[in-house]
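Before I ask anything, let me first share the structure, which is written out below as structure tokens.
As you look at this complex, bear in mind that one protein chain is not there, while each of the others sits in place.
A, B and C are the chain letters, set down in written order, and residue numbers restart from 1 in every chain.
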Amino acid sequence: MSDAAALREPWPDLQRQREGVTVGIWLFIASEVLFFGALFLGYTVYRTLYPEAFRIAAAETNVLYGSVNLLLLLTSSAAMTIAVDASQQEKRRTTLVCLGLTMLLGTGFLLVKGLEYSDDIAKGLFPGPHFPLQPPQTQLFWAFYWVMTGVHAIHLATGIGVVGVFAFILWRRLLPLGSPAIVGVATYWHFVDTVWIILFPLLYLVDRS
Amino acid sequence: MTDAVIGDVAAETPPPSYLGAGHTLLSWLTTTDHKRIAILYAISITFFFFIGGIAIALVRLELMTPQGLFLTSDAYNRLFSLHGIIMVWFFLVPSIPATMGNFLLPLMIGANDVAFPRLNLLSWYLYVLGAAFTIYTLISGGVDTGWTFYAPFSTNYATGYVIAAAAGVFVVGFSSIATGVNFIATAHMLRAPGMTWFRLPLFVWAMYTVSLVMVLATPVLAMSLLLVVVERGFGLPIFDATRGGDPILFQHLFWFYSHPAVYIMILPAMGVVSEVIPCFARRTIFGYTFMVYALIAIAVISFMVWGHHMFVAGQSPLANLVFSFLSFIVAVPSAIKVFNWTATLHRGQITFEAPMLYALGFVGLFTIGGLTGLFLASVPIDIHATDSYFVIAHFHFVMVGGTVSAYMAGLHFWWPKITGRMYSEAWARFAAITTFLGFNATFMPQFVMGWNGMPRRYHHYPDIFQAWHVMSSVGALILAVAYVLPLVYFGWSLLYGRRAPANPWNATGLEWQTSSPPPKENFHRIPRIHAGPYRYHASDRLPMADDRTPVRPQGETP
Amino acid sequence: MTTDSFMAVGSDYAGKVDETFWILVIISGLITALVASLIAGFSLRYRRGSNAWRGPFPERVSRDVEIGWTVATLFLFLFIFWWAASNQLAALDVPGNALEIHVVAKQWMWRVQQPGGAREINEIHVPEKVPVRLVMTSEDVIHDLFLPTMRLKQDVLPGRYTFLWFTAIKTGVFHLTCAEYCGTDHSVMAGRLVVMTASDYARWSSAQPEADNLARQGEALFYSLGCSGCHAPTSSVHAPDLHGVYGRAVHLSDGRVVTADEAYLRDSILLPLKDIVVGFAPIMPSFQGVVTEDELVKLIAYLKSLSTSPTLPSTAIEGGRAGTGVKQ
Partner (left out) sequence: MSNPDGRPARTWHRPIAVWIALVVLALASLGSAYIPLRGFNTPLNLAIAGVMVILLWLFLMDLISLDALIGLIAVSGLVWLSFMFALTFSDYLSRACEAPGGGPPTFCVDQKVNRDGF
């Protein structure tokens, strides 16, 4: 299969196209940084205002689930990198296996997250009139918990979908292994991992000592 | 709308124009050609321009008397909210970038298309999806939050369809991010050989800098609206004061986008005017490099001034001073641009075709809009003037007197290139002058009543303001006529207009060196660039590129 | 309703704002005239076919021109900033003897409570030539109290106090409007600012039926809500004595030191766990939803009155130093 199959309008050659895709995806990442950044800003403002309430509230998060999920995502990122490297060396099997592994680990993350959510809901930790914690500002922490993890989970689910579609395309040889698109997919995946790395200390490690 | 044109053009020469590369509706809806996507955008935003226009026409009519004529207060609130939301996000933000930017950016840098043509199409579909939410909001009863969606009104008290409206804006935001990513990648990766950064036309620079703002500001808007939606929809306290939330935080997030958004609207306008004025003054742009640096400076500093919308909101006095200072700084590059446009006229060979009239109108109105911005950047003046008609007049001078004038200038300037037809010059000049007069009649009175204490978003108002309101409404009527006119003569031009030559204005830009309308692939071979833009002087009159032969012969017989 | 024009100059500060405004108008007018006349002049002189001379413009000169007008603009703008900002800073300090009037906004009315206890709706009576400080809060959305004749406006926020102060110099009846969009009847959320001579004001004030002292009403609440059960000096519960607390430095259990002003007292009543005073257990229940904004105003007025009463010893707060550096 020739590289020509991966070349798209309006690019003169595949190398240039690869650079273009990289520029494009990193611009998107810069945009995403500000998307999540707005959440981080809100979190930081409220934590600065109500350190005590945040300490009380954050003690209720489940650090085990959070940590397991961090390890799952870190591993998935490693698998994704191996997939990219392998694809560029035309190692079809390794590429597909690693993409599969990435999706598997990502799905694992979502499963753990689901367990965590159901625990949280069982403990009544969704802000509302019967919220178990006091003072009321603890609800701010939990509001941010739900929005942050929710938005992250949506990103991750999207990532799994995109990786899945892409793996399918490679499997059915609709695109050659060397397609620049894989760079975009991988960079996005790593970014979603990045967000969790930042969320982890903010949500799970507050004043554990 | 263009099929009638295509019919006979296509038969003429072997490489058909982009308009002739498929005649079915499907060929338009699945196109990845940046020029066709530009047309799709142009049709959509024109539609919304008139929807938003009708909304405000009703508002202006209602304001003819202090007690109103025919609307309830709720209906009135919904109409001005709708006007704001539609005009800002469905017209002004995409106006120049998504239409002229899409059409011209690849042509001006000598590329076949934008970097990601399918993403470009996706961005239009996102726009359509956002538009669908907005239309849904509109027909199900509207939204009453104003375009600013301030919490806690939007989260807990508004009676309209806040979630649907916010969803529309959220989605359309991603359309503008997609456009921004596309343009930046295009400008970096697809410039023709020899097209160095300082040979780029200022319009391209404007597109580049505006894309930067879109990519980095829009996500914050998306998040702030998302937070409003989760608070309203799921009861999560984000801005809820009873649980410790701070409503001012919403304003910080919202204005972090919405102040740069003003520059999303005005930077492209500056780009258009920087193309039009040199062409009709037959003079190179004065201070090209300063113009470029001014664009970059505006794009960056525009992110640091948002707090001047919040001087009375409950922000700390220190923050007020910081934001006031930065707001004065951001005015400097804008002033530089005004001086440069004016100086470009010096020693020119000026003619006054319609695009030039609009562009000169732009310079005048933008100057007033910019200077009144200084009033609002000064804390004590702003405390009295903010949330009054003074602010309304100020930002309409920038956004309507500025951006819409420039949009019209660009539309007339590139109309022959886009459609391959000439429009009626006499009617166009008449419309340009009417716009200028109608605009001033509408908004000058608003400065006066604003400073005299007339608050904005008021359905009923004290009797002493009636004379000013009536003046403003009459001005709006003139303005409405001036905006409907082009619809008529452009429509006529599509059907019966004289065929346009490749370069009707004798302009120097690369886009004028291909045929009108351009072929699907823009250039039949990628041009090689050996000179900068705006070489209008007799002594150095050289084309920018060596590839002067248009794809089709210039045999333009009407 | 007899109301004077919106633009009467209601205070010395308003006069200064007007002055700044008109000087800015003149500067902007000159710049606009300059740009407009240049455009018109060039358009005429360099219209196509005119016989004006059109040589090249030397690169070096053009550079100097650019730098020249950039620097000139920058200096002009910085000057305007400095001037406006210094005016602003001068207006920041509230006179210590300001008359305090509480304003509670809700959709779509203004409720006003005079220091003498008189209540008003959509009207604020103030004496002439006496500094007046408005302490404002909202029960629902964001409102904005706009006093055009004072050239002042300030958003009124839920869950927090914001302030405005002015010294009226002109008697009369003036407009008072809401300037922050707040829903259906935003445009009729208006009222009157009535400026009277000091003696008229005193007469008016004492003639009001509800002219029971705010602090006295607060004292009644202090007992009826049960606050006194713990906070009375004789109580067996270990709770801070509140005599003299207002305006004092309070040491909190997390090491911070805050000044006990209105906002602090308000938070301590509504959100008692937010700021725990050092040496006390966090046992106080929240009064969120129990006391209304009006009642809060009275309670705080009562607590403030405890600070000014000369007969009571101020042994109030553990570790509290004398109120150094504290205004009001």
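Here is the rule we go by: a residue touches a chain if its C-beta (ideal position, glycine included) is under 8 Å from a C-beta of that chain, and two chains touch if they have at least 3 such contacts.
Since the model is a prediction, treat every value here as computed from it, not as a measurement.
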Quiz item: Where the complex has a chain not shown, which of A:Leu71, A:Leu115 or A:Ile154 is the residue touching it?
Solution: A:Leu71
Quiz prompt | Residue, one of B:Gly68, B:Gly307 or B:Gly364, that touches the chain absent here | solution = B:Gly307
Self-check item: Residues of subunit B in contact with the chain not shown
Solution: 188, 212, 216, 220, 246, 248-249, 252, 256, 303-304, 306-307, 311-312, 314-320, 322-323, 379, 383
Self-check item: Interface with the unshown chain - residue positions in subunit A
Solution: 15, 18-19, 22-23, 26-27, 29-34, 37-38, 40-41, 44-45, 48-49, 63, 67, 70-71, 74-75, 77-82, 84-86, 88-89, 91, 94, 178, 183, 186-187, 190-191, 193-194, 197-198, 200-201, 205-209
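One rule holds in what follows: only the chains that are shown with their structure count from here on.
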Quiz item: Which chain has its Cα centroid closest to the overall Cα centroid?
Solution: B
Exercise. Tell me which chain's centre, taken as the mean of its C-alpha atoms, is farthest from subunit A.
Key: C
Quiz prompt | Inter-centroid spacing, subunit C versus subunit B (mean Cα positions, whole Å) | solution = 37
Practice problem: Round to the nearest whole Å and give the separation of the Cα centres of subunit A and subunit C. | Solution: 45
Quiz item: Which subunit B residues reach two or more other chains?
Solution: 242, 244-245
Quiz item: Listing for subunit A: what residues touch at least two other chains?
Solution: 50, 53, 135-137
Quiz item: So in the complex, which bits of subunit B are touching subunit C?
Solution: 73-74, 77, 144, 146, 148, 150, 152-153, 156-159, 241-242, 244-245, 247-248, 281-282, 286-287, 290, 312-314, 317, 320-321, 324-325, 328-329, 331-332, 335-336, 338-340, 342-343, 345-352, 360, 363-364, 367-368, 371-372, 374-375, 377-381, 383-384, 386-388, 451-462, 464, 537, 539
Exercise. Give every residue of subunit A touching subunit C within the complex, in rising order.
Key: 50-53, 134-137
Quiz item: In their shared complex, at which residues does subunit C touch subunit A?
Solution: 254, 271-274, 286, 288
